[in-house]
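What you see is the complex with one protein chain gone and the rest in place.
Note that the chains take the letters A and B in the order they are written out, and that residue 1 is the start of every chain.
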Amino acid sequence: MKVTRHILAYEVKDLFRSTWLIVYAAFYALLTAGLLYYGGGGRAAVLSLINVILTLIPLVGLLYGTMYLYASRDFIELLLSQPVSRRALFRGMYAGLALPLSAAFAVGVLVPVAMFWSTIEDAGSLLMTIISAGVALTLVFVAVAFVIANVVEDRVRGMSIAIFVWLGATVLYDGLILYVVNVFSEYPLEIPVLVLALLNPVDLARIILLLNFDISALMGYTGAVFERFFGTWLGIGLSSLALLVWLGVPLVLGLRRFRVKDF
Amino acid sequence: MISVRNLEKSYGRLKVLRDLSLDVTKGRVTAVLGPNAAGKTTLIKCILGLATPDSGAISVGGVNVAVDYRYRESIGYMPQKATFPENLTAREVIRFLQDLRSAGHDYDTTLLRDFEIESDLNKPLRSLSGGTRQKISASIAFLFNPRLLILDEPTAGLDPRSSSKFKDRILQFRSDGGTVILTSHIMSEVDELADQVVYLNAGRVAFEGKPREMRERTGTDRLERAIARLMEEVVK
Partner (left out) sequence: MKTRIFLAIAGIILTAAPSAFQVTARTIVVGPEGDVRSIQEAVALAQDGDSILVSAGVYHEPTIEIDRSLVLHGQPGAILDGDTERGLLLVTAPDVSITGFVFRNVGVSFVEDRAAIKVDAGHNCYISDNRFEDTFFAVYLAKTSGCTVARNTIIGRAERQTAAGNGIHAWYSRDLKILDNVIRHQRDGIYLEFVEDATIERNESVDNLRYGLHFMFSDRCRYVDNLFQYNDAGVAVMYTERVEMIGNRFEHNWGSASYGLLLKDIDDSRIVGNVFLDNTIGIMAEGANRMEVADNDFEANGWAVKIMANAIDNIFSRNNFVGNTFDVSTNSSRAYSSFEGNFWDRYQGYDLDRDGVGDVPFRPVRFFSLVVEREEPALILLRSFLVDLLDTLERVLPVLTPESLVDQQPRMRRVERTTPRHQS
């Protein structure tokens, strides 16, 4: 654990030295501030913010995660020649990347929201939901990036796969849902669609956010099914479980690969 | 000190090490030689645990390397190409490595002084030249008072003066009872440092012995020639 902590601390330091992370946080700060300023703290601003979060966070998590791992290859080699276990190194690397990224996002959103606090309806719960969704997505997609970068040696291929995964999670998967809905329109689809959505972390995060902000539209018949599901402990439990699986499975796969990988 | 038994390793379809067995004696400098792609670096990586062999066993100081990573506490390693996190200073990297190791070490900083790079330690690594990084890398290999040094092409990027200081340090290390494995393409260096030569070809040990024996066997006076002769022999 001590080793993990040192690696984590080191990586955080390294990340904060690079302007990247600062730019990332500043981007969210400017975006949020801009949306709140021009949107007057209304729903439109919040919903635009959600859109950006849902698309951008997975992309940044995937690309930055793979890039960082490829770029630190030599350094990993140096560390592995030290008396350090691979498990500890993996844990430290993951936490050292995922936590600063999450923090950059959280701070980026938090500062402008605090500035406009009084103009936003229900600012507290809004902030909580947005930040936890953003952090969850960051954690998940950095973990996925760690699988990609550990399995695929070639960095161009690895980055392409990362982009493809992003495209899959944000666009193609939803295309599949739309297709399913169209083809099987004769059948009651609320539950299957719900299950499909649970299987994609981006969709899951989106729905949880929507339940907070688009409640009126979602209160149609279908919406009622969704709302009832996500409003119950079963729903909350299942969606948390789905997110945990999305976090746990890539981490386990990534670590497994990392432990036998040749440097 | 190191015992390698029946080591096999392939990368994909490419067989890099074939049934390789080898012993490295304590208190000696063993040079691993061979043409490009003979498996020198792979062998070193297997010993360090950076690469996992397909089969065979390696033990360092009696410890099976596949079982316990802590044997690396006694190893100083200098990779072929020194690469560090660009945004940090050398001092930070050193401090970081010190943090990673268990406490209670006294650090060997003689090489850092000998190389006269103390002023460079506070600059970000990205601003340092390849040679300076190589010096830092060499200093780090000695930093934790290792009993075993693994040096992959150690003097490749060094100027003659630093190179000479470095070799002095290696010899000093050996006379203090340390064990060294190194790879090199510079035969004068091998001649100067090595007690034992292992010649690898296509993943196998083609020759193992003292530099003198190698010269005798190949009937040439100079090690460089001896190696050229060995390479030809293998080709036939």
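The definition used in the following text is that contacts are C-beta pairs under 8 Å (C-beta built on N, C-alpha and C of every residue); 3 or more make two chains touch, one makes a residue touch a chain.
The structure displayed is predicted, hence computed values, not measured ones.
Contacts of the undisplayed chain with the visible chains, over the whole complex, involve A. For the chain left out of this panel, the touching residue among A:124, A:175 or A:248 is A:175.
Residues of chain A in contact with the chain left out of this view: 42-44, 47, 50-51, 54-55, 170-171, 174-175, 177-178, 181-182, 185, 189-190, 193-194, 197, 202-203, 206-207, 210, 214-224, 226.
By our rule, only the chains that are shown with their structure count from here on.
Centre-to-centre separation between chain A and chain B, using Cα means, comes to 42 Å. For chain B in complex with chain A, the touching residues are 11, 45, 48-52, 69-73, 75, 77, 79, 81, 83-85, 87-88, 92, 96-97, 99-102, 150. Considering their complex, residues 3, 6-7, 10, 13-14, 17-18, 72, 74-75, 77-86, 260-263 of chain A touch chain B.
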